[in-house]
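Just one protein chain is left out here, and the rest sit where they should.
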Amino acid sequence: MSQPILQLEGVTVETTDGGPAPLLEDISLELEVGDVIGVVGEAGAGKTLLVRTVLQLLPENLRLTRGRVRLKGTDLGTLSEAELRRLRGTELAPILPDAKSQLNPLLRVGDMMTAVLRTREKVSRKEARERAAVLLQTVGITDPTRRLEAYPHELSGGMAQRVCIALALMHSPSVIIADEPTAGLDVTVQRQVMDLMAGLVRARDAAQLIVTRDLGIVAHYCGRVAVMRGGRIVEMAPTIELFDSPRHPHTRELLKAARREGVVRRSQTVAERA
Amino acid sequence: MDVVEERPRRGAAGLATTARLVREARLSPLEVLAFIIFLVIVFLALFGPRIAPYPTETANPLLRLLPPSWAHLLGTDVNGMDIWSRLLAAPRTDVFIAVVATGLSVLVGAPLGVIAGYFEGNRRRLSSFVGEGILRLLDVVQAFPVFIFAMVLVAIRGANVVNIVAAVAFVNMPVFLRLVRGEVLQLRDRPFAEAARVVGNSDLQIGFKHLLPNALPPLVVQISVTVGFAILLTAGLSFVGAGIAPPTPELGNMISEGAKFMITGQWWPSLFPGIALGIIVFTFGVVGETVGRLLQPGGRPVRERGAELNVGAQQAVADMVQEKSEVR
Partner (left out) sequence: MLRRLLLLVPQLLLISIVTFILIRMLPGDPARLQLGPLAPQAGVDELRRQLKLDQPIPVQYIAYLERLIHGDFGHSWVNQSNVGADLALRVPATLELIAYGLLMMLLVHVPLAIITAARGGGTVTRLLKRLTFGYGLLAGALPDFWLGLLLIFIFFVRLHWTPGPEGRLGVAATPPAHVTGFYTIDALLTGNFNAFRSAVAHLVLPVVTLSFVYGAPIYKMARSTMTTALRSDYTTYAEGLGLPRWRVLWYAWRNAAPPVIVMFGVISGYLLGGAVLIETVFDLNGIGQYAVQAITTSDYAPIQAFVLVAAVFTVLVYLVVDLIHYGVDPRVRRTRKA
């Protein structure tokens, strides 16, 4: 267990056309089995870019210029496109924001799930469908056989996110990268989805990297937190420590804002009840 | 190539304009080139016949089908006329017809488009009916094959410039109607239109004073594309003998006259007019696209639609696609 599953060493991402400053600068992180690390920051801090860097899915005009992303010791930068493809979905699975826009609008849920399943496992179409149905049940979808026939636009946001979780867990990956997993969901659904994800991930012994703006999620689900700003990690600490005694001024700002927002939220619910 | 050689004559004004444009608009080299050629075309349309070194409509049987030489840069045609001279004179015919016809299409199509778009689905029966009616009529008009339709129109009235202009204008009109209608449909419920309504503008005022100007960038792109298409249409009509007849210098009939000699090995009478035609159409396309981009607040390109050059029905595509996305 000494070797971390996912390891970022001084990751720096720059634009290829010589943009002024690096978009990500000197990011280092380590995830061990069972670790859940949260990455927080304002919009534009580079969180989503970090996710895409880990997945090795950078937009065409961006490059990893320094540093390494290691998965179980292997430097992902040295792998071919085909080898990377084999790792994605099996070792490294993404859960991305706004699930409804992540699912191809012209594909039935079942077709997408069987396609992902059959990419790695030689199973018959029929068997793949049955497995998909079981998996949908695991993520709390009640009538799975009917939902397999559904198109994404026929799903609610929460349901779509559950489908995405099912897709991510399909091959029991060792690392899950979740980018804003609760974006676009109702507050009550957010909790359900996060509880579900946390439970399933723990049961499978996977590590998790949760990128979010929501400090509430971090407080609840993450063991450690990295605070990002302007493409750098400005502070990283165990969650309790960070919440109790934030060291970086930006962390303090974020916490203050979050508390204020919490107040707002509470008064909103009161107003709704009235 | 043949047209580009005219560049030095336009040097001073052209350079000054383009230099400024390049600075302000970050034009690509291709766009700069297109603008230069555009100015050359405009110049030729105005003065082409005058600067031609040889007479452009006088046959000389002694000089029949001479290959390119120093005396006749691009050779001579079947009637012994100098091709280079006729090329210099031809844009006047083609560009004139295309520009006037397109202008007419816009003048008729755009207002109808505003009305159709503004009143479509209006709560008042009559207005809604007018909007719908215009569109359904348009469906029928557009079902007819553009080229043959234009030919029939010309045949009804006889092949002269006026009738060709009318025919070309008529077959292109639906494009503008649909384009403007689509834009108006998108814009009419925006807050600024709502604001104009609240302060007491009439429907027509809102449509023409507030919505139409906002449809300008795509309209400009479409105009340039349509001018290009209209030039091809005019040349095509002349090619089959239903357009401008020789000896009037016109690119389509020049190609047509040379066609049979292509097979016997005399390539020059047809080759050069075709190249000129390609350059002209291409230039109008690029210039329109660029101007459209510059008109657009923020300088972003005007969608992809302006890129489709040849088929007159290209707007129908954008339109059908748009209708489909409206359904969503």
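Read from first to last, the chains carry the letters A and B; within each, the first residue is number 1.
Keep this in mind: contacts are C-beta pairs under 8 Å (C-beta built on N, C-alpha and C of every residue); 3 or more make two chains touch, one makes a residue touch a chain.
What you are looking at is a predicted structure, and each value in this text was computed from that prediction instead of being measured.
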item	value
Absent-chain contact - pick from A:T15, A:T74 or A:T119	A:T119
Which residue of B:L62, B:A143 or B:V199 touches the chain not shown here	B:A143
Chain not shown: contacting residue from A:P94, A:G157 or A:P181	A:P94
Where the unshown chain meets chain B, residue by residue	30, 136-137, 139-149, 151-152, 155-156, 228, 232, 235-236, 239-242, 252, 255, 258-259, 262-265, 267, 270-271, 273-274, 277-279, 281-282, 285-286, 304, 307-314, 316-317, 320-321, 324, 327-328
On chain A, residues whose C-beta touches the chain left out of the figure	52, 55, 57, 60, 81, 85-90, 93-94, 96, 98, 101-107, 115-116, 119-120, 151, 153-154, 167-168
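Here is the rule we use: only the chains that are shown with their structure count from here on.
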item	value
Chain A and chain B: spacing of chain centres that average the CA atoms, whole Å	52
